[in-house]
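Every protein chain of the complex appears in place save one, which is left out.
Note that the chains are named A, B and C in the order they appear, and that numbering of residues resets to 1 at the start of each chain.
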Amino acid sequence: MSKTPLLDQLESGPWPSFVTDLKRIAAKKPQVLDLLGQLERSYQEKITHWKHGGIVGVLGYGSGIIGRYSDLPDEFPGVEHFHTMRINQPSGWFYTTAALRQLCDIWDKHGSSVMNLHGATGDVIFLGCRTENLEPCFAELTAAGWDLGGSGSTFRSPSCCVGPARCEWSCYDTMEACYEITQEMQFDLHRPSYPYKYKIKFSGCPNDCVAAVARADLSVIGVWKDDIRVDQSAVQAYAGGELKPKGGGAHVDKLDVQADVVGLCPTYCMSYDGKTLKIDDRNCNHCMHCINMMPQALRPGTETGAAILLGSHAPILEGAQLSWVIQPFMVMESPYDEFKELNSRITEWWAEHGKNRERVGELILRLGMREFLEAAELPPAPQQVRIPRANPFFFWNQSDFDAEAKGRKYYQTEGFDVE
Amino acid sequence: MSKTPLLDQLESGPWPSFVTDLKRIAAKKPQVLDLLGQLERSYQEKITHWKHGGIVGVLGYGSGIIGRYSDLPDEFPGVEHFHTMRINQPSGWFYTTAALRQLCDIWDKHGSSVMNLHGATGDVIFLGCRTENLEPCFAELTAAGWDLGGSGSTFRSPSCCVGPARCEWSCYDTMEACYEITQEMQFDLHRPSYPYKYKIKFSGCPNDCVAAVARADLSVIGVWKDDIRVDQSAVQAYAGGELKPKGGGAHVDKLDVQADVVGLCPTYCMSYDGKTLKIDDRNCNHCMHCINMMPQALRPGTETGAAILLGSHAPILEGAQLSWVIQPFMVMESPYDEFKELNSRITEWWAEHGKNRERVGELILRLGMREFLEAAELPPAPQQVRIPRANPFFFWNQSDFDAEAKGRKYYQTEGFDVE
Amino acid sequence: MSERKTDIGPPHYEQFLPPIIKENYGKWKYHEIPEPGVLKHVSESGAELYSVRAGASRLISTDFVREVCDLADKFCDGYFRFTSRNNIEFLLTDKARIEPLKKDLKELGWPVGGTGHSVTSIIHTQGWVHCHTPAIDASGPVKAVMDDLFEYFGSHQLPAQVRIALACCINMCGAVHCSDIAMCGVHRTVPKIDHQKLRHLCEIPTTIASCPTGAIRPHPDKSIKSVVVNEPRCMYCGNCYTMCPALPCFDSEKGGVALLVGGKVSNAKSPPAFSRLAVPYIPNNPPRWPETVETIRKILIKYAEGANKWERLGEWIERIGWEKFFEVCDLPFTFQHIDDYKFQAYETYRTSMHFKF
Partner (left out) sequence: MSERKTDIGPPHYEQFLPPIIKENYGKWKYHEIPEPGVLKHVSESGAELYSVRAGASRLISTDFVREVCDLADKFCDGYFRFTSRNNIEFLLTDKARIEPLKKDLKELGWPVGGTGHSVTSIIHTQGWVHCHTPAIDASGPVKAVMDDLFEYFGSHQLPAQVRIALACCINMCGAVHCSDIAMCGVHRTVPKIDHQKLRHLCEIPTTIASCPTGAIRPHPDKSIKSVVVNEPRCMYCGNCYTMCPALPCFDSEKGGVALLVGGKVSNAKSPPAFSRLAVPYIPNNPPRWPETVETIRKILIKYAEGANKWERLGEWIERIGWEKFFEVCDLPFTFQHIDDYKFQAYETYRTSMHFKF
């Protein structure tokens, strides 16, 4: 009789089965047999059998490894230690088979052969390493050109959408930016020196294919400042049904340009007279809808860069947040100095004022947006808010009064500007 | 030379001038001369010259009078005492000239002759009474059939829109409800026994002509449950331009039924084929837009009552709130027992748990909506929320588990209901 | 004292209703607005009621009220009412009497209007005439603004109704927090503590508890039995002053007007909404507050030009986006516009790419 009757039920059905995959490895790797055994136990008891964390790591690093111990080590000795290694993925998750086979070789040698491609943050995840194998495994990895990613209160492995490598909409080089910033931040990535975790994600356009706005403290999202490029003849081809909406990705075969594109533009800034599509670009908010619908007719403009948003994280502690706009537009070009400097000002301010386990977005809510913006040297801009404050509880600093005394009327970057 | 050069500048211009009006009274009433004098001083110095409150009142009442003393009594002895009397207005602010002349007589005799018709809460406001005149003035008022309104930590004078007295859209009798509840609450209106003020406002339909949703802790807003009544021939008359949009109240002479009515319906539940206007009433959210546009063609349904909303107040202390739906529909008929009972449960719970100067809406935010709804004996209803919670931080009470154990799956009013 | 009456409540409204209303109570069928300031309500019975709406100062004398009564006697058999925005409504049954009434009103200088797509009377508060916490006057700025916008009271030329309100301090006794355009008096001075007065007049724990930002602490020198204010945490709300008269936060120079815009109350099309900060500070400038008047006109004009028909001011702004509102109205965007008041603040941040350059 099978030892895993519950898990066995997950071998049927059309979707690939992790149970089937793990079972074949279990034939070679006794620890995987124990993994399945312990998992079956969890399925029976509806409870986890992993103990609370535990600090393990490789020399000189304070991150990249998550300690994991079974609470049933006698029954399942193979998973007594079953630590995670996070290996920083390459930009855009591109691989050659040679590179990935090499990673497999290393992992077969030092670990359980079980992995995730990829973890939710983006790393290559090796699941199940004994403490004594961490260091040798790490040595082989670095020798092969790989390094650990982040964990704990560090900078975390950034990730990016495929961007200019395969997407026509990328408003800056997400792949390069991701690589450059990752390299720049190696120290902070491996040595916990922050109040809590800090993530960056790079998306090439407002479609945000790495979910930067929801899952990265610092969300870098491509955008254009000028006009959407329009190919009117292609518009006609969509209207006539020669081209398919969304390049064929939809359940609808023929586009109704008026209803499906113009009529759903959230800013009502488009019009179509049956012949020419007109866009009032000054009132476009870059939602991407029209471009998504007619990829062969419309493209983002050519004055491109990124908007910088800050603050998102999952619900711990006060409920989830989405990142908010702190700088509406930044030119993103190697060596990304402006970006790096802004990033330093943010992390320095946060490291100085943040409480233990306080994400940067939470700190801003605690200390106030102005304090943050001044520290980050960012001027107030209406793009930062969806809507101005409703309450009358606002502060005036001495600097405001000083500027006012000089005859300026409204505070902007520093001091008041003459109206 | 005039003693009030600054105020004098407010005598010009097309809008009626309070300065001109007060000046003529000042000829008869020396205290009004002093009022103008002190006001001129404020205009010069840009600062108020009224001292902080001071408790005065009439026998047995703890409300209805706001104590007011000048901080320049030597210069302006006429306004040394200048208390406010709040006199509870009649429903809908209807008067006969006889009644109002009588009020004027009383006020000329005992006070400054200066008044507001009306205060922002709705009362008749007598401005400027000396302490020793309060009681005699009150005696004459009650003899004439008038009583004081609320102030301080009491129930406040309710108010209502004109409703069935002159409006075709009123979904319940606002005038009667306002009168009945005011009478019912006389004790709480005159004797401070609440944590803070508590206001009720009655509007006959979602146009909310007394701003109940914004300015009353308990906002009673008329609504219908069945179908909007449509006169198709009148729709045609609007479409043809014979009838004017908004009965003539607009800047537009001819209605475009498709663009102006159907196209702006927030729920997209209308359609118009040039002949017949169709409404999918189950998806109408009672916004009133279409009815407002074509008052001669459309009317609310006939299964009418009110939605009960709770919690609004101005920004003190944590920012302003709008009232939120606690009961989506209540039949409103004399003697309004259901309403009165709900109102008692609300005020009792608040009086028991509220901190000093905590409005009922703030208390709910502090203790949680469930605690309130259970105390008010109201079941959870999706109409109460615009959107369900995003965070995963929800509580389970023992009662939920008990009900679950009995085989019920989801908690509703009390215990879980079988799915 | 034996016959002293209490708790009788207000008179029953029925005695104040004209016969036509008593007869057609709850039977009104539709209305028209034949001209600005005149409403016609038609009953299912066919009866027609005309209401002529006149604007006035809300701060009035008994002399003024008697004049109103005289008119009501002359034209309406002594029946009239006030609206929820302090306008006077003369209730007529005879259509032919509208013109004569309007003529009399014109002679008295009382404007007719406030209906439909107009700027109706400004809901306001007491100001320096009667309150102890105002930063600005109420009746004065209201008069100045209505003088300036007078053409809009007696006409229906705007894209929708525009409701203006004024509150002389952030207690917001008017409907300022939900108005198309609102003036709000703001202090900008940290309370000046009168230690001598405080120890006699105020309870220290209540005073400390009254501060929403926790800016007030016990005086470090216990012998003084007073409090100190942590100045950078004070946002001048005046709530401590309400609890303790020894903490005035007035100042001849720093007080002024904030403008908030885009609020509404009705449910028509869009739901009720708060007004939002448009201008954080305009100097206090009696007797006619010219910069305030000018800025309001500017906003109103830009709205009238830019809005689609039927769009309330806030609906227009939501459609074009606040960033465009500031641009179109040429108003600077400052740190004060960005909410930093506790957790509600987060809801106001832009958590999307939905913005314009």
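The working rule: contacts are C-beta pairs under 8 Å (C-beta built on N, C-alpha and C of every residue); 3 or more make two chains touch, one makes a residue touch a chain.
Quantities reported herein were computed from a predicted structural model and do not represent experimental measurements.
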Residue, one of A:I279, A:L322 or A:V385, that touches the chain absent here: A:L322
Touching residue (missing chain; options A:G53, A:P77 or A:G240): A:G53
Residue in contact with the excluded chain [from B:Q44, B:S193 or B:N283]: B:N283
For chain C, the residues touching the chain missing from this view: 267, 271-272, 342-344, 346-347, 351-354
Hidden partner chain, residues of chain A it touches: 6-7, 9-10, 12-19, 21-22, 24-25, 32, 35, 39, 42-53, 59-61, 68, 82, 84, 88-101, 103-104, 107-108, 113-118, 120, 122, 127, 139, 142-143, 145-147, 157, 159, 161-162, 164-168, 170, 173, 175, 179, 182-183, 186-187, 189-190, 206-211, 213-215, 244, 246-252, 260, 264, 266, 286-289, 292-293, 295-296, 299, 314-320, 322, 356-357
Interface residues of chain B (partner: the chain not displayed): 206, 208, 213, 221, 223, 225, 266-268, 282-287, 307, 309, 311-312, 318, 321-325, 328-329, 365, 368-370, 373, 380-397, 401, 409-412, 417, 419
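Operating definition for what follows: only the chains that are shown with their structure count from here on.
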Pair exhibiting more inter-chain C-beta contacts, B-C or A-C: B-C
Mean-CA-position distance for chain C and chain A (Å): 46
Distance from chain C to chain B - Cα centre to Cα centre, in angstrom: 13
Junction residues of chain C - those touching two or more other chains: 170, 172, 177, 212, 237, 274, 341, 344
Per-residue overlap in chain A, given as positions that touch at least 2 other chains: 390-393
